[in-house]
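What follows is a short report on a single structure.
With one protein chain withheld, the remaining protein chains of the complex are depicted in position.
Then we have chain A:
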Amino acid sequence: MVHWTAEEKQLIASVWGKVSVEECGAEALARLLIVYPWTQRFFDNFGNLSSPTAIIGNPKVRAHGKKVLTSFGEAIKNLDNLKGTYSKLSELHCEKLHVDPENFRLLGDILVVVLAAHFGKDFSPACQATWQKLVGVVAHALAHKYH
């Protein structure tokens, strides 16, 4: 089980409290598809992903980004039981969606960059360290049921 210090929990809560899940989710997913274009392989049915502008404006990307980040919010509410919280989602990503877990790490890194852009100087090194730990642990939990 992952151990979270009081400071880490505080850094997670204070950032999350100021995040727009819809905006941030859309931004993170769009950047994932732009910065690592091979990740578009999972979204053939999303329509126009032909350019950064198309991706950013794509309503399915926005909607899915919001969905992904909303789920992230669940993780934050259950920091002491991430594996349990993500058990079914992990099975889904393995058995139905066939997503290489490396993609979870890529999205996690992108999310950290998006948060840095949003929070500027407030996104201190300690804050970054906590959030990189969080995205890493989430990625690990999502990969846990893979077989």
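Definition applied: a contact is a pair of C-beta atoms (placed from the backbone, for glycine too) under 8 Å apart; a residue touches a chain by one contact, two chains touch by 3 or more; residues count from 1.
Assume contacts and distances are computed from a predicted model.
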Chain not displayed: protein name in its UniProt record ("HBA protein", "Cleavage and polyadenylation specificity factor subunit 2", "Fructose-bisphosphate aldolase" or "Mitochondrial ribosomal protein S35"): "HBA protein"
Chain A residues touching the omitted chain (full complex): 30-31, 34-35, 52, 55-56, 109, 112-114, 116-121, 123, 125-126, 128-129, 132
